[in-house]
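Read through the structure below, which is laid out as structure tokens, and then see the notes.
In this view, the complex is presented without one of its protein chains, the others remaining in place.
First chain written, first letter: the chains are A and B, and each begins at residue 1.
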Amino acid sequence: MTAPAAPAAPPGPPAPPPLVNVTIDGVTVQVPPGTSIIEAAKRAGVLVPHYCYHPSLPSPAVCRMCLVEVEKMPKLVPACVTTVAEGQVVHVASPSAKKARQGVLEFLLINHPLDCPICDQAGECELQDFVFQEGRSGSRYDEYAKRYNPVEEFGPDVLYVANRCILCTRCVRFMDSVAQEPVLNVSERGDRAFIGIAEAQRLDHAWAGNVVDLCPVGSLISRDFLHKARAWDLDKAASVCGGCSQGCNVMLDTRDDVVVRVRPRPNLDVNRHFICDHGRLDYRWMNRGDRVEVPRVLRDGRLVDAGWEVALPRLAALAGEGGGPVVLLASGRASVESLGLLRRLVGDRPVTAAVQVPLGEEAPLAGVPNLALRAERVPNAEGARRLGYVAPWDAAVDAAAGAALVILLDVAVDAALGARLSGLPGALVVLATAEPEALRDAALVLPVTNLAEETGVFVNRDGRAQRYSQAKAAPGMARPAWWVAAEALALRGADAPGTAAQAFADVATAWPAFGGLTHADLGHTGRVLPAVAGAA
Amino acid sequence: MSGAHGNGHGAGVPHEPVFTGEPLRRLEALFPKYPTKQACLLPALWIVQEERGWISEPAMAEVAQVLGLTPAYVKGVVTFYTMYHRHPTGRHVIQVCTTSPCGLCGAEDTLRALLRESGCGELGATSPDGRFTIVEVECLGACGFPTPVIVDEDFVESVSPATVPALLARYA
Partner (left out) sequence: MGWPHPSHPIEEPVLSRHFGDPAARTWDGWVARGGYEGLKRALGMTREEIVEVVKASGLRGRGGAGFPTGLKWSFMPKPSGKPHYLVCNADESEPGTFKDREIMRWTPHGLLEGVAIGCLGIGAERAYVYIRGEFTEPWRVMNAALAEAYAKGALGADAMGSGRRIDIVLHRGAGAYICGEETALMNSLEGKRGNPRIKPPFPAQAGLFAMPTTINNVETLTAVPHIITRGADWYRGLCKASPKSTGTKLFSVCGHVQRPGNYELVMGTSLGELLWDACGGAPEGREIKAVIPGGSSVPILTAEEARATVLDYEGVAAQGSMLGSGGVIVMDDTTDMVYQIWRLTRFYAHESCAQCTQCREGTAWTAKILERILAGQGKPADLDLLLDLADNMTGKTICVLSDSCAAPVVSGIRKFRHEFDAYIAGTREPVMAGV
């Protein structure tokens, strides 16, 4: 699973062919045969400017931006489709290559509206970037620019601003080759060409939003993000999508501690460069205002606000050693750290643990193997199972009626579930993000963070453990659930972790399914956990 | 006078399928000649145009359905080729070459005469009597016979302003 390029081979693969030596702007690198110059250049630390090329799409070599000079070749060649040859010497920054690219940039700008002040892409626009880097300081274009109607609605969330389009065709190729539902086209020809759509269809594919990310300029834009923020005002955090068990790697973009956008973060083993629209648009819950912000304890038959210094001893007492049976009901959005430490907190007592997993329709991305919006609409169901949250959900809820202690971790409680969990004989402890309105008789309500507010690990459906980072501050006194459990453990005199990394190491040591891994081991793209027979 | 163009199918009229009966048989007869159905796209579009005089969006969607393509794909192809009409036309469509070789030999005068005598007035417009639509086209590959003109499916060589009235008179 660690070899980056080689596809899965049958047992006993032949020795890989020898690497090719290529020198790019003076830096010699060794790359596998068949590598394109543009990818080899990345290894040499050289970014060849480009528009139509994208590593997850077929290369048409049409923007002609990546023209480079290769010694002994008569003409400049497109780096995206020219493969390296042994001993090749490539000049990306040579005068002829630079002039060619300057020419392309000038051509791309002659009809461009330069409406950057009102363009969502400004600040993360590849046209801006490359013109800034090596474009001419002024245009020699003295004619009228062509203009289209300003905005066309391609689909529920995708708008097309034809005037800004540079016809790189990434969007068309994504729908053709990756989504395999060609609903976009290049219409007309010559300088009259634009990206078109038929009257009979809309761009409403479950993965359509990727065209917005793929667009190198501000031509395809998201209605959801329209005029919400300037790119340079955003803070970004590497995260993992909470929308389903695929575990797509994402970037959470926040502005003033509000999540305003979710974008894919490349992980060639999980989601390549893509995320589905469900994951992209399902972030508003992270910004919910009806949050539990203060621990609440039962006093005189009423829940009243209290500090952690009051709530934690109560929790430690309720979860103490030697008590009766415990039922743990946890959200599939809870982290490995939180799920693991809660189990440790009630470690020696009989435990029935279950994870809440809402289901939905599967929506595969046809052109990428093993990539789909999965039916299990939570990110960590697999992690929970590997931590023993394996009881059937209904049976576990039923078991609550016979338990001495019931702990809910960020469980979504509707009226029906609320009814089943009311009037329990044992104590009810609710670790909640949002206000648990359907629960009236909890002994403790403890504010915990959601995935945007904490660092943690999820395990996706394929057993890949992936780390996500905190994107915004937690509201009020909310803390990660693992911290709550750890503090209660500490009150009992146990050696408890103080950071998410320590919490993960603690869990990974205790549970063989996690093979003693650490946060550092997971890196940016995660690690597949060793297969463990019957994690339960 | 082979053209059956411009029979008044305007936008907004519900689409009557083209590919039933004889047109469908003509299309299906082409399938064995190509390894893919997609390769029959240009021929299928020609059939639509022969049957309806122009190619509407619903017709593109129908072609897409018949050939296992998407409407947007078909539209991208239709808009690439200049001979497919995307709007209703007059009963007769006249294509006039004005590219350099013909331009050297008076093609622009011929074009002006055609626009005037037909009543079309301007390029792309249909004459008030519904007879003609005139379009300017690039090289028709008959540069030795300026000005070449195509009326519907008739290729006419050596048209000049003097011969325009007689040419138009042949088409009702």
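The working rule: a contact is a pair of C-beta atoms (placed from the backbone, for glycine too) under 8 Å apart; a residue touches a chain by one contact, two chains touch by 3 or more.
Because the structure is a prediction, the values reported are computed rather than measured.
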Check: Of the residues listed, B:Ile94, B:Ala142 or B:Val164, which one is in contact with the missing chain?
Finding: B:Ala142
Notebook entry, point to check: Which one touches the absent chain: B:Val18, B:Leu41 or B:Leu168?
Noted result: B:Leu41
Notebook entry, point to check: Which is it among A:Ser56, A:Asn111 or A:Asn380 that touches the chain not included here?
Noted result: A:Asn111
Next item on the list: Name, in rising order, the residues on chain A that touch the hidden chain in the full complex.
Entry: 60-65, 67, 75-76, 78, 81, 99-100, 103-104, 106-108, 110-111, 140-144, 166-167, 186, 188-193
Notebook entry, point to check: Which parts of chain B are in contact with the chain that was left out?
Noted result: 33-36, 38-43, 45-46, 67, 69, 76-77, 80-84, 95, 98-101, 103-105, 137-146, 150, 153-155
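To be clear about the criterion, only the chains that are shown with their structure count from here on.
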Notebook entry, point to check: What whole-number Å value describes the gap between the mean CA coordinates of chain A and chain B?
Noted result: 51
Notebook entry, point to check: Contact residues on chain B for chain A in the complex?
Noted result: 57-58, 60-61, 69-76, 79-80
Notebook entry, point to check: Inside the complex, what are the residues of chain A that reach chain B?
Noted result: 181-189, 196-201
